[in-house]
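Encoded as structure tokens, here's the structure I'll be asking about.
Every protein chain of the complex appears in place save one, which is left out.
Letters are used for the chains, namely A, B and C, taken in the order the chains are written, and counting of residues starts over at 1 for each.
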Amino acid sequence: MRLTFDDTVESFRSTFRAWLGENRPSEEEMTADPAVSSAHLPGWARRWTRRMFDDGWLVPGWPPERGGRDAAPVETLVYLEELERARVPRTTNPQGLGIVAPSIFEFGTEEQVSRYAMPILRGEKSACLGMSEPGAGSDLASLSTRATAEGDGFVVNGQKVWTSGASHADFCFLFCRTDPDAPKHKGISVLLVDMDTPGVTVRPLPHITKPEQTDLNEVFFTDAVVPAANLLGQLNNGWALAGASLAHERGMVWLGTVMELESTFDRLAAEAREILPRLPAFEQAHAADQIVRCYVDVQAAKCLGYRSFAKLARGGSAPEQALMKAFCSESHRRLHLVGSELHGDGGLDVWDARRGEQAWIEQYFNSFGGTISAGTSEIQRNIIAERVLGLPRG
Amino acid sequence: MRLTFDDTVESFRSTFRAWLGENRPSEEEMTADPAVSSAHLPGWARRWTRRMFDDGWLVPGWPPERGGRDAAPVETLVYLEELERARVPRTTNPQGLGIVAPSIFEFGTEEQVSRYAMPILRGEKSACLGMSEPGAGSDLASLSTRATAEGDGFVVNGQKVWTSGASHADFCFLFCRTDPDAPKHKGISVLLVDMDTPGVTVRPLPHITKPEQTDLNEVFFTDAVVPAANLLGQLNNGWALAGASLAHERGMVWLGTVMELESTFDRLAAEAREILPRLPAFEQAHAADQIVRCYVDVQAAKCLGYRSFAKLARGGSAPEQALMKAFCSESHRRLHLVGSELHGDGGLDVWDARRGEQAWIEQYFNSFGGTISAGTSEIQRNIIAERVLGLPRG
Amino acid sequence: MDLELSEEELELRDNVRGVLAAACPPSLVRSVFEGKDTGDALWEQMVGLYWPALALPERVGGLGRTFVDVTIVVEELGRAVAPGPYLATVTQFTPAVSELGSPEQADRFLAPVAAGETTGTLAVAEHGRWEPAAVAAVARPEGSDWVLTGSKSTVLDADTADEVVVVARATDTAGIDGLGAFVVPGDELEAFPRRVIDPTLRICDVVLDDIEVPADRVLAEPGAGGTTQALRRVLDEATVAVAASTIGACRRIFEMTLDYAKEREQFGRPIGSFQAVKHRIADLYSIVERSTALLYFAALTIAEDDPRRREAASLAKAAAGDCQRLVAEDGLQLHGGIGMTWEYDLHLLLKRAKAGEALFGTAASHRAELARSLELVAP
Partner (left out) sequence: MDLELSEEELELRDNVRGVLAAACPPSLVRSVFEGKDTGDALWEQMVGLYWPALALPERVGGLGRTFVDVTIVVEELGRAVAPGPYLATVTQFTPAVSELGSPEQADRFLAPVAAGETTGTLAVAEHGRWEPAAVAAVARPEGSDWVLTGSKSTVLDADTADEVVVVARATDTAGIDGLGAFVVPGDELEAFPRRVIDPTLRICDVVLDDIEVPADRVLAEPGAGGTTQALRRVLDEATVAVAASTIGACRRIFEMTLDYAKEREQFGRPIGSFQAVKHRIADLYSIVERSTALLYFAALTIAEDDPRRREAASLAKAAAGDCQRLVAEDGLQLHGGIGMTWEYDLHLLLKRAKAGEALFGTAASHRAELARSLELVAP
């Protein structure tokens, strides 16, 4: 155990920090044209992705031809630390870069790589993930969107829901049922579906705090024709592909999460320092205690993340992944609850003009996205209990 | 809804209070010869039970020949309030009076009533409940103690565990398997087994806080011969009998529990008033908050109990029973945890001489008896979810 | 002590629930949230059913029933996330006039309430604190009139109420001394509606800019004996009513969650058949039942003017706070994504439950009050 990294790692950090200072998108251009969904690529974002790709900073651990520089895991870690510190997003299409592109590299044809994966890396295309359905949320295996082989392709019919960024994405990484007669896990395939395919329609889902604007959508497929060349990997091998795809997302996602926890906590503590002196003693102590508990959570999440990273970096497995997912998203939720309660009746006000962002109470409701999507907290606990701790399936 | 009872009820209360003042056992005789297990009948307890029986105050809701006076439920309620207020135990063999005797009245022969039930009512005999086994705790249906019909009786072999008061009881209300080939629930019967039957041995179970003294025992049966006349009710009908037996225990058990919660809370608050002024502000507020939370719990339990009673008294069902069991026992546990933490490092000391009883930390450990026995808190939650709320069995 | 609703009370509840099911469906609530409806028609219907008159004395045209009945109505309003002036008029303005004013003033201001002609509210809080000592607004005498200056926060319906009871203090007084109460016509106040999480509650801030109050509108002259005590009794009622609204919303969230758990299937079975879900729903049931029991106890202490009323009010509000915290969190979590959509009704209830926590003292501030009344901390 040690607190600091080797000099070589720190020198890698300096190199990136210098490059970042010179090449980063400015605050002004980012706020002037913000990304309004998780597959929206504003002009600055397209340019920024391309610049990172060209200079080998997009995914440092990948080879240069894929926008990287064969960096070691610990180097990727400090790279992410620097991006977070500079408050520069690595991408405005995280699922495209983090899940879709690597899955295509792993399972796709050369043509699929050049038509779909490389454009993501160059900031030319964005992707959304078509997984959840009205009847299949946590339970992917129950999906019922059908893709029927017809001629030289598939005809897709069905509906997806909670599809982040679908209204901006160029294509969809679509999980669909290609063999309705096989056991549930064995009849699923992945298609790459251009969103402008006739028969694909997107309906934004009005959201709990901002009905007028949303990242989430329903996507309807009505006799949408998809060429056979857009089948990713083997037919009916989608289940294995889903596991592998989502695994790409893990690894170091925790770092961004932890750094967001830290900056949220800093904001909470700063506001508390203004508010607490005005409270009666008992309530002051109570509020302070709530905030300190959040601090313990945040620091625990951070230490747990670094501990888990150290295990992975040594080639071991890190059972903390499911644990980090559940604990960080729940800590995030708790931070916002404590934030809204800290403000007493002022916590009921929406859209905090001073902070220029949603109020704590709105963000509290939004934070359930973290404990529900990408495997609910309940699913994560099942995973911990069964896969990590070896408890028998019920 | 109303806060007070009718005048007739209050007059019933006065009558009992006057009788109690004249006939109650004295503090001195109770402390000189305390009951050391839940089936121990010290001299004063035998006399006290007999006096209540003779004067129709043992079970007011029963007819006079069974120690009652056909009192209404609400009268029984104020009767119990008065007993708790006077700090006089109604019995030192609660399972005998509350479960065993009523079950014998309901299912037993005349001879069983006169040999086993009536002596309990007259303070002449005590009983223990033989339910749990090493392999069947919450899961009564899995019990394996065997009773094999042989000649004019049964030969019993097997082991019970967590049997309260077995070392003092005169007989055991024994659940045993009489048909090993029937489905689990259908091969169980109840035998009334005299504890001095050859082949019955009792081994006290050293306990988490007092290894030298314990209410809990293991009971071993080795070729113990029980006459056929001691079979209670129908052969192989023990499962139905178990449900009915335990139901006898409910009804108004909550009142004693709630009043104990209140007196425990009063002790906690009194100690807190001494300790809190010495604590730094933050810790003082934190401790006060913990204690107030206990107060909310205790008052909620009390109100819930009265609400549930009102439903029962009107002839409705009161789903709050399982809820009261879980919540009261957990509140009791929490009170003792808060009590031990209130004392800081002093909370580690055992056997508080000043209070003349076990320390908070010891009682905290003991309090798990409440959340484990007679259906664990987990079982109670299953009951609430499935039987009260109608959620499907898993 | 009988804490279960009587036949008559059950009938009232079922009646109110039935009316609101028809007159205040989620579609109306959503329209109010979206600024497309005011909910005025609903109020007219309530008036037609004499709900505002329920607990008023027959002398002023009321039905002479008790605060328990009001609690039952308010619980149902919370359950329906109903918009409108009922809460402020019946549980804040009315007790303020009754407790603080003279019998003549009660007749004058409450008869129009009973008749459904007047709505009212109570302006006591400042900087989000309701305790009497937190009042800083000043009332200075001018001839036989009084002039009010200062500001008030978190006043329900201040922009629409016909009459507003304003609490202010004599110049140079502090703490619980020197308080007075005044009835000000709503249109004489500057009220600033706030954009809050539950738009069916019209929460406003108010500026008192030299408002002249004639003598006949002074409920209690600053410094008159017993004013603080009377004000505390008003706050007891208002507090229990907010708890009732919160618990009504929580019970509905619980029921929706229970129903959803029975219907929603994942992995080939209803999610309510998973034991972890079951136990959490059992815990939700437990906390709703416990809070309801404390709520009814508090309502009874007020209806029967029992000396435990103040403590009971704090117990009910503290319990309602814990209840909404757990029920909102697990209710939304167990619903999954559907609960996060605007089109599903759950969020309306979540927002009502959260709003209740912050009005008339948070759970933490009521626990502080209990710590004082239990003499755990200095008063």
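Just so it is clear, a contact is a pair of C-beta atoms (placed from the backbone, for glycine too) under 8 Å apart; a residue touches a chain by one contact, two chains touch by 3 or more.
Here the structure is a predicted model, which is why all the values come from computation and not from measurement.
From the options C:15, C:149 or C:275, the residue with contact to the unseen chain in the full assembly is C:275. The hidden chain makes contact, of the residues B:1, B:127 or B:161, with B:161. The chain omitted from view is touched by exactly one of B:186, B:207 or B:267, namely B:207.
Summary of contacts with the chain left out: across A:126, A:145, A:284 or A:340, the touching residue is A:284. Contact between chain A and the absent chain runs through residues 1-5, 269, 272-273, 276, 284-285, 288-289, 291-293, 295-296, 299-301, 303-304, 306-307, 310-311, 314, 320, 323, 326-327, 378, 380-382, 384-386, 388-394.
Summarising the interface, chain B meets the missing chain with residues 132, 135-139, 141-142, 161-162, 205-208, 211, 216, 278, 280-283, 286-287, 333, 337, 340-341, 344-351, 359, 361-362, 365-366, 368-369, 371-373, 376-378, 381, 394.
Hidden from this view is one chain, which touches chain C at 274-279.
By our rule, only the chains that are shown with their structure count from here on.
At the centre of the protein atoms shown, by the Cα-centroid criterion, sits C.
Seen from the C-alpha centroid of chain A, the farthest chain centroid is that of B. Chain centres here are Cα means. That of chain A falls 41 Å from that of chain C. Chain C has residues 274-275, 277, 364, 367, 371, 377 in contact with two or more other chains.
In chain A, the residues that reach two or more other chains under the touch definition are 281-282, 286, 394.
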